[in-house]
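Only one protein chain is missing from this complex, and each of the others stays in its spot.
Take a look at chain A:
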Amino acid sequence: MRETTPAKVFRMVVIAVLTVFTVVPVYVMVISALKPLRDVQGAFTWWPSELTITPFIDMWKTVPLASYFVNSVIVAGAATILSLVIAVFAAYAISRYRFRGRSIFSTTVLSTQMFPGVLFLLPLFLIFVNINSAVGIQLVGTRLGLVITYLTFSLPFSIWMLSGYLDGIPRELDEAAKVDGSGPMGALFRVILPAARPGLIAVAIYSFMTSWGEVLFASVMTTESNRTLAVGLQLYSTQTNVYWNQIMAASLVVSVPVVVGFLLLQRNFVAGLTAGAVK
């Protein structure tokens, strides 16, 4: 189909404006990570006085970035795996069975997604503190406590998105598995889950990304021993100095894994997201 000139102009203007808007902060991040400290302490320049990679070396020493990194990987990974496993069974039940309480359950799950995080933050903090003083299990300042709080957002989303995705998988597959002699669980593991792989990947990406970037719970539930990157990156500012070049270097390093993962798998993500959303 031939494109009219106004349509072409519209496209070019939109793309140009949005490219600048998108790229400038990323550019500032990258270029500042390659600047010596004196450059980021004076007036901003679009190009460094000398290109250096020392921020990428020093950033590990200014704050214990490596240990924050490990904490983030463990916490985000555990929250992702846990919510994925729980969500697979729940989504299978919601998608394939009609039973009493089904709609109450799915409405509850869906509605908890809209609840503000602050609403859960105070009670969870209070419960954690009181569990500690009552039975001595420490949850504030431990990875376990953080994983539990991260499930508050990753679990409902996973259940919702996966059940939408499973709805899109034809029931003939279940029937075929039954004919082959599989029980319901056999059908789930041998037929449904392989077919739902894009959806599973999408859910996993989303859970991991949100947990990796979570700030609210992390700022309250972490102490030095379980501090995640989200909070740790804010420790590069001291009373006398803000190491902006190291902050940018560290931001870059912690972003690369999730950005690459997301961009590689974005097609799965879109497919899973729309299957869940357009229900």
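Structure notes:
Going forward, a contact is a pair of C-beta atoms (placed from the backbone, for glycine too) under 8 Å apart; a residue touches a chain by one contact, two chains touch by 3 or more; residues count from 1.
Here is the rule we go by: contacts and distances are computed from a predicted model.
Going by its UniProt record, the hidden chain of the complex is named "Sugar ABC transporter permease" among "Tol-Pal system protein TolQ", "DNA-directed RNA polymerase sigma-70 factor", "Cytochrome c oxidase subunit 2" or "Sugar ABC transporter permease". From the options A:85, A:144 or A:176, the residue with contact to the chain not on display is A:85. Although one chain is not shown, part of chain A still touches it, namely residues 1, 3-4, 6-7, 10-11, 14-15, 18-19, 21-26, 28-29, 32, 40-46, 85-87, 89-90, 92-94, 96-97, 99-102, 105, 108-109, 112-127, 129-130, 132-133, 148-149, 151-152, 155-156, 159, 184-185, 209, 212-216, 219-220, 229-230, 233-234, 244, 247-248, 251-252, 254-255, 258-259, 262-263, 266, 269-271, 273-274, 277-278.
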